[in-house]
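Below is a structure I'd like to ask you about.
All protein chains but one are shown in place.
Residue numbering begins at 1 within each chain, and the chains themselves are lettered A and B in the order written.
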Amino acid sequence: MDFFTAMRISSSGLTVQRTRMNVTASNLANVDTTRTPEGGAYKPRHAVVAAIPVAQTFGEVLADKLHTQTTGAEVVTITADEGPGRLVYDPTHPDSNQDGYVEMPNLSVVNEMVNMVTANRSYEANVSAMQSLKQMAKNAFEIGA
Amino acid sequence: MSVLFDRLTTTIERSLDFQLERGNVISANLANVDTPGYTPTDLQFSEQLHRYLVGEMPRGISQTDGQHLSTVVDEPRADVEFDHFALPNQDGNSVDLDHEMSKLSENQIKYRASTTFYNKRMALMKYAITEGGGQ
Partner (left out) sequence: MAAPVQFPSLGPQSPMTPMFGESRPGGRLSVVSLDGAALDEARGAGIANADESGAARGVHKPFTDFLKAQVENVNSLQKEADTAVAAMVTGQSGNLHETMIALDKADVSFRMMTKVRTKIIDAYHEVMRMNI
């Protein structure tokens, strides 16, 4: 029963969404990248999100009489898609192989745009949650006034 | 003095506690809107609060004599339940963003309502005590 637990949960959500935005931005920027330091075309990145218990002080754990065990979220890892890239026939391209095919990143701009929009919406939702909680705290301060 | 604080006041206090915790739960659902396999939870407490208010907390073993010990603590409980409002998407995540947002607004309003009710009751009492004056 804690104002600050909820704030930590919401901020973990905000971090997750921001990371997803970064990943999406990186993918979108590299939609035509055929050369990477690792060799080959750019591999699309993907954020893996997991639910984690929010770190609480011992006193808060004791006070959690309701045992709701709420969890925040966390980006556990950012994986690269190891599958083969898209082969596009373009013999004039400097990176084309002997058959004239260029390996392009296996990305869909449309997918990434959708990811961007949902990350944005989720970010706003978490901001609303935090604002709602701040408002509740203000109301609590007015008790007894 | 304890005579001032009756069961309704205590019910209001408990409802504040529960609503705060429900805010936590909703925040957790929102933070996990993209976590694969996550099912949103919700907190149910209105039935328990009502029973607490009217004094009908469920009894454990029956007490045929006034001196028997009661096995039930006279406190309302909030139950955590899975909220199966939406179907899971292909990740296994079933958080409905709009549903959670509307629950968030509702919770905030109810919290505000509870604090206002508490304040009004106490203000009346304080007025009586300090402004009563006279004989």
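As a working rule, contacts are C-beta pairs under 8 Å (C-beta built on N, C-alpha and C of every residue); 3 or more make two chains touch, one makes a residue touch a chain.
What you see is a predicted model; the values in this text were computed from it and never measured.
**Q** Going by the contact rule already stated, which one of B:47, B:74 or B:106 would touch the omitted chain in the full complex?
**A** B:74
**Q** Could you tell which one of B:49, B:86 or B:122 touches the chain left off the display?
**A** Of the candidates B:49, B:86 or B:122, B:122 is in touch with the missing chain.
**Q** In the complete complex, which positions of chain B touch the hidden chain?
**A** 1-8, 10, 13, 16-17, 20, 55, 66, 74, 115, 118, 122, 124-135
**Q** Where does chain A touch the missing chain, residue by residue?
**A** Interface with the chain not displayed, on the chain A side: 1-5, 57, 59-60, 63, 137, 140-141, 143-144.
Everything that follows uses one rule, which is that only the chains that are shown with their structure count from here on.
**Q** Which residues of chain B touch chain A in their complex?
**A** So the residues of chain B in touch with chain A come to 16-21, 23-28, 30-36, 38, 41, 43, 78, 80, 97, 100-101, 104-105, 107-108, 111-112, 115-116, 118-119, 122.
**Q** Give every residue of chain A touching chain B within the complex, in rising order.
**A** Where chain A meets chain B, its residues are 1-3, 5-6, 9-10, 12-13, 16-17, 20, 49-51, 66-73, 118-119, 121-122, 125-126, 128-130, 132-133, 135-136, 139-140, 142-145.
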